[in-house]
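A single protein chain has been omitted from the complex, and every remaining protein chain is retained in its original position.
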Amino acid sequence: MKNLITAALAATLLLGTSLSASALERGGTLTYGRYADSLFLDPVLNDANVDIWILSNLYDTLLLPTDDGKGVQPGLASEYKMSADNTSVILTLRDGIKFSDGSPITPADVAWSLKRASKKDNGIWGFMIESIDDVTTEGDKTVTIKLKHPDPAILAALTVFNTGIMPQKAFEASAGATEAEKAKSFGEHPVGSGAFVLKSWDRGSSLKLVRNEYYWGKGEDGKALPYLDGIDFELIPDDATRILKLNSGELDGAELIPYSRVAELKSAANLDMQLFPSTRVQYLTMNVRPQVGGKDNPLANPKVRQAMNYAINKPAIIQIVTHGVGTQQTSYMSTATPLHTGDKPLYPYDIAKAKALMKEAGFEKGFSTSILVLAGNQDQIGISTAVQQMWSQLGIKLDLQQVDNPTLTKQYRDGTFLMRNAAWTDDIADPSEITSYFVNSKTIEALHSGWKSEEADALFEASQKEMDPKKRAEQYAKMQEIYNSTGPTVPLFETPYPVALNKRVHGFLQIPLGNNIFAKTWKDK
Amino acid sequence: MSALAKTARSMLRGKPMPRSLITGGSILLVSLIMAVWPTLFAPYDPNEFDYNALLAAPSLAHPFGTDSFGRDVLSRVIHAYTVDMQIAVFATVGPFVFGTLVGAFVGYVGGFWEALFGRLVDATVTFPFLVLVIAIVSVLGPGLGNMYVAVGIVGWVFYARLVASEIKVQKRLDYADAGRVMGYTPWRIVFRHLLPNAITPAIVYWMTDMALAILLGSSLGYLGLGAQPPTAEWGVQIADGKNFMNTAWWISVFPGVAIVLTGLGFSLAGDGVAEILRVRR
Partner (left out) sequence: MPLFSFVIRRLLQMIPTVIFILVVTFVLVRMLPGDPASAMLGDRARDADVNRINHELGLDQPLIVQFFYFAERVVTGDLGNSIGLKVSVASLIADRLPVTLMLTVMSAVIALVLSVPLAFVAAMKREKLADSVIRGTFQVGLSMPVFYVGIILLTVFAAQWKLFPVGGYGTTLPDKLYHLFLPALTLALSFAAVLMRNLRASIINVMNAEYVDFAIAKGLRSRVIMIKHILRNALISTVTLFGLQIGTLFGGAVITETVFAVPGAGRLLIDSIYGRDYPVLQGLTISLAVLVSLTFLVTDILQAWLDPRIAR
């Protein structure tokens, strides 16, 4: 019964309609506990994940992702269409939209923002809109994006944080000689287009946002969004402390609840433990180069990789690490990613088959190898300890090496690692991002594994320009088939985003792409 | 053995053995036995999973319960004796010996050596320890051996400084002058006369330091830089149990008790040794 209610509540939140007994209330400030502080809140020049999940509250995009993270809906642009030859996007801006300082959002601002975002070597996110050739304006409402080639993902790309619209004049008037310096001084007193605007930032402690008086969105009461007067993000890196602060009522919400505490918080009377569907997948990456560090690498043998996949009892890992919150993967991409295929869990646990494959591969006696674990990360430690035990049945001796993030990244990028733990979340409602990193050998050598499939590479290149949805789906089906059977990863599980909220908070949403959406959030007085 | 007993008796000069040494020594003896033969006491393989008993509460089958992998906590606590006693000794004995020697030398000769030593101490102690550990572990790779290296580089300074400042006081006392008047070599004065009196704080600190080393292992475990899984180690066990403090307290409480007990053993033994050295004077 309780689960039913929770499910119903989750469903109502997802639909964005309020069926709950309490009536909508405006005002108040929400305090939200984060695990890490942002670094730099510029849509284009930010470098890290800690920034991007809250950026959409500060800078609105032309289009917005739908609540299920799979589609596109109007944002600052009320209408959008592709040209007949698929080489340009024509967008019409919403009437009367304004920046947080009250100045109008003009097509010129839009064109400038998009050109800035797509300029080569300006930030690291440009690859998602590399197809943009030029942006032109007509009158006071129309913007045309000209493309270098047809791009099936361009509409989805216009919902991503790096295409957020910024005020050209205010930005250019900021002090500084270079783009980076201007971005820095603009960031001190930013003018935004999102539902909220930055009020103060006490680095390492708190980040305060206040409502943007001029935001275009309308609430259920017909008045302007957002409902809240402001949001205080508080930085509380320790999981246990974050939860204590939530329990004591000092926080209204807290992100990244450890899976081990989900059940406990679900039964807390004053809390609403949410598990938002996500695009997050947890996996192990294997280096498939024949030699690593001058030594023969058994992982180069696809049969060995298959054997290792079969030898893992995924339901057991899901129980041990996620305490039942996770689900088995059916493809390398999450089920929430568009064009995902597959309905059966990959590599069901089969130790006999695993042993047979090891024998076929000539490794009946097993071998020694190692795995990189992000130091202190309980999930990765749990996963690695469990697979260490499971692979010992194949005679594989796995050495766990906990290292800090830069060390891990270095060995990863240099291709000197043997195996590593990793997780992935999509930023865009399109399978091309994850596929370019996982499958395409030309982006980062298929997760720096050295894995390469000519066929998959060709399919990927074709799919990047394929405008026929059916054909593109077929290409993706084929790529998933190749990768899931011979690829360099051990898919483990998908997990939702665990967010705990006080019961007085309503309407908060974290979409599968990770964006925290506070525009329709409100709280009881 | 008898020679040792003889020395002890002569040191005690007929007075009874201090109670704290007896208690502390017994605790340490038991710990040592556990550390050498853990399999005699542990009911299970410490790394064996039991999927049917994940996070099981203490029961007859598992007196200390099980952890999130279904591993028997009692067996892990017992097997951790091997690792933790090793940490306590290996991380401190080198610094203690080296630091004491350097401290005695510097404290006695003074002058240039003392000034040089002073700068070295300043530089070592002022450098953030954590940066050093992370740097060493990052360069050499994670694991206990490299942790000893990091701890050793810094640790000796504490002993050296404690001993040096005591020696400086002692060497001005009458009996040191008496030694010099008698024509003893500086070696003899330092090691036979000054050091036994000056070493007390260092020994007391050493015993505390062994407990601190185990604790440091746990802090490093929290950061993932200590003993690597699946090795059972109290500090890592406590760090593992952190997320289960409300739901499965036994994961972290029992290793915590083991740390407290062992630490108590070291401290009591340390106090006892100090007592003997005092009696002797």
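In order of appearance the chains are A and B, and numbering begins at 1 in each one.
Keep in mind that, in the parts below, contacts are C-beta pairs under 8 Å (C-beta built on N, C-alpha and C of every residue); 3 or more make two chains touch, one makes a residue touch a chain.
Bear in mind the structure is a predicted one, so any value in this text is a computation, not a measurement.
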(message) Among A:A23, A:I124, A:A173 or A:A458, exactly one should touch the missing chain; which is it?
(response) A:I124
(request) Would you indicate which residue among A:D68, A:E213 or A:E250 is in contact with the undisplayed chain? (result) A:E250
(request) With the full complex in mind, choose from A:T29, A:T335, A:T443 or A:T486 the residue touching the hidden chain. (result) A:T443
(message) Considering the complete complex, identify which of A:S131, A:T407 or A:N502 is in touch with the unshown chain.
(response) A:T407
(request) In the full complex, which bits of subunit B touch the chain not displayed? Write them out. (result) 18-20, 115, 118-119, 122-123, 125-132, 134-135, 138-139, 157-158, 161-162, 165-166, 168-169, 172, 200-201, 204-205, 208, 211-212, 214-215, 218-219, 222, 235, 238-239, 242, 245, 252, 256, 259-260, 263-264, 267-268, 270-271, 274, 278, 281
(message) I need the residue numbers on subunit A that touch the omitted chain, in ascending order.
(response) 39-40, 47-49, 121, 124, 127, 180, 184, 202-205, 234-238, 240-241, 244-245, 247-248, 250, 403-413, 422, 437, 443-444
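Assume only the chains that are shown with their structure count from here on.
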(message) Nearest whole angstrom, what separates the Cα centre of subunit A from the Cα centre of subunit B?
(response) 46
(request) In the complex, go through subunit B and note every residue touching subunit A. (result) 47, 49, 51, 54, 68-69, 134, 138, 141-142, 222-225, 228-230, 239-240, 242-247
(request) Spell out the residues on subunit A that touch subunit B in their complex, using ranges where they run on. (result) 239-240, 258, 260-261, 263-264, 313, 316, 319-320, 373-378, 381-382, 384-386, 388-389, 399-404, 407
